[in-house]
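Below: one structure in structure tokens.
Left out: one protein chain. Kept in place: all the others.
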Amino acid sequence: MSGVFSDLIAYLADPNSWTGQDGIIARLSEHIGLSVLAVVLAVILALPPAMVLAHRRKGSVLAVGLVNVGRAVPTFGVIALALPLCLALGLGLGFWPTLIAMVVLAMPPIFTNTYTAVRQVDPAVVEAAEGMGFTGRQVMTGTELPLGMPVIWTAIRIASVQVVATATLGAIVGWGGLGRYVVDGFAQGNDVLVLLGGLLVALLAVATDLGFSATERLVLPPGATHRDRGELATAIGHG
Amino acid sequence: MIDWAWIGSHLGEIAARTGEHVLLTVIALVVGFALSMLLAWLAWARPRSYGPITWTAGILYTIPSIALFALLVPFTGLSLLTAEIGLVSYTLLILIRNIVTGLQGTPPSVVEAGLGMGFSDREVLWRLRLPLAVPVVISGLRVAAVTTIGLVTVTALIGRGGLGVFILRGLQRAFTTEILVGTVVTVALALLVDSAFVLAERRLAPWVDRATVR
Partner (left out) sequence: MTEGAPGHSSTAIRLEDVCKTYPGSAHPAVESLSLEIRAGEVMVLVGPSGCGKTTTLKMINRIIEPTSGRIWIEGTDALTTPPHVLRRGIGYVIQQVGLFPHRTVGENIATVPELLGWEEGAVKRRVAELAKLVGLDPELLGRYPAQLSGGQQQRVGVARALAADPPVLLMDEPFAAVDPIVRQRLQEELVSLQRRLRKTIVFVTHDLDEAILLADRMAVLNLGGKIEQLGTPAEILANPATPFVESFLGRERGLRRLSLLTVEEIDLEKGPVVGPGDGPSAAGQAMDRYGTDWVVVVEDGRLLGWKWGADLADEPHGFRASVAPSDTLRRALDVILTSHTQVAVVEEGGRYLGIIDAAAIGRALAG
């Protein structure tokens, strides 16, 4: 067993492992790039509708149900379905099916947690803002969004970690990223590659989590209360 | 687009794979729950251990499923054990957390009233804390069950059964209908199980006020 680990260290020590199309740097950048893009898209698509619905106090059934349904849909299935879809649309395999699947994975928890966060903003504060003459949109962006930020930011954080981890599945439909090591290694019986892939993804996921932690202070308004993040972790399915 | 004929002729296999899928899920949940109860009890008895326990469970949860399965294969082969080790690992974080939260969530006035009436500490645990933790624990089991059902599809990649087989085969043969069957039946199964847990919670915890939006 120790043989695998010493082989891994040897692999990492070899500069060739890092460069080139299949090098660690390339795969890592690919992986990060797609993950970031997926989360950004998910936020763009899910956050505004969630905010508007919550502000208007409608659609609570949808919000609650969405996370349940989202969790019920296997990401493996989504990626697999995205492939023929992308082929039919001429988008090819690899990148696009993976991206689409990751966006689908990330949207439900971001939607639901944004909805909950805005819904739970103290109604007295909203009423005060409206009373002062703010328009609906100003209330949303100026009051509800900042006050809901702790929960929303935590949801984005957890979604990001999940996307980073699950993007490894993309290798099954021909994408690269760190999943390439896992899938190729598995196919070749090369345990070093599998271990490399798995460890790198785990490290990247932890780094993502810590990165969010560090930048939290910049994003959260002072004085907003910090909710229990533990509950949110369960909001996201695992692919 | 959808090849209904194929579906019609494969109903038997669909049923069989669904059965396999359910079996894999049930084993994972039972083992995961037992292990989580043990670890949660440990965290309850020795609060210092809660941090390390959840940290480890959290790390396991973060490792992507295919990576975890792939890592286990060299050691435990393409076996049921490999699949179950992976599946169980993913249930631990949510279940342990929920059980501990449930135990800690007993309202202090209820505990004080119980003690004041003459409950021993053990009676407080068994008559008050545990029963009152049931809703939270069931909620955790519900999430764990649905998550596991999704994960079982991935075990097809390491040679296990379940509905993931359709997804994999459909991919390999570029046969969309098969992928759809695998995905849709998984979703249906997950939603069914989800509803079952909702009903179970209502039966086992009739006192919970459900009017408030959670």
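Think of it as A and B in the order they're written, each chain with its own count starting at 1.
One rule holds in what follows: contacts are C-beta pairs under 8 Å (C-beta built on N, C-alpha and C of every residue); 3 or more make two chains touch, one makes a residue touch a chain.
None of the values given here were measured: they were computed from a predicted structure.
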{"item": "Neighbouring shown chains of the undisplayed chain, as defined at the top", "value": "B"}
{"item": "Which of B:Leu128, B:Ala144 or B:Ala190 contacts the chain that the document leaves out", "value": "B:Leu128"}
{"item": "Residue among B:Ala15, B:Val30, B:Ala113 or B:Ala174 touching the omitted chain", "value": "B:Ala113"}
{"item": "Where the missing chain touches subunit B, by residue", "value": "107, 109-120, 123, 128, 131-132, 134, 205-207, 209"}
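The rule is simple: only the chains that are shown with their structure count from here on.
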{"item": "Residues of subunit B that touch subunit A when the two form their complex", "value": "59, 61-68, 70-71, 73-75, 90, 93-94, 97-98, 101, 140, 143, 146-147, 149-151, 153-154, 156-157, 164, 167-168, 170-171, 174, 176, 179-180, 182-183, 186-187, 190-191, 194, 213-214"}
{"item": "Contact footprint of subunit B on subunit A as seen in their complex", "value": "1, 4, 60, 64, 68-69, 71-78, 80-81, 83-84, 119, 161, 165-166, 168-169, 172-173, 179, 182-183, 185-186, 191, 194-195, 197-198, 201-202, 205-206, 209, 230, 233-234, 237-239"}
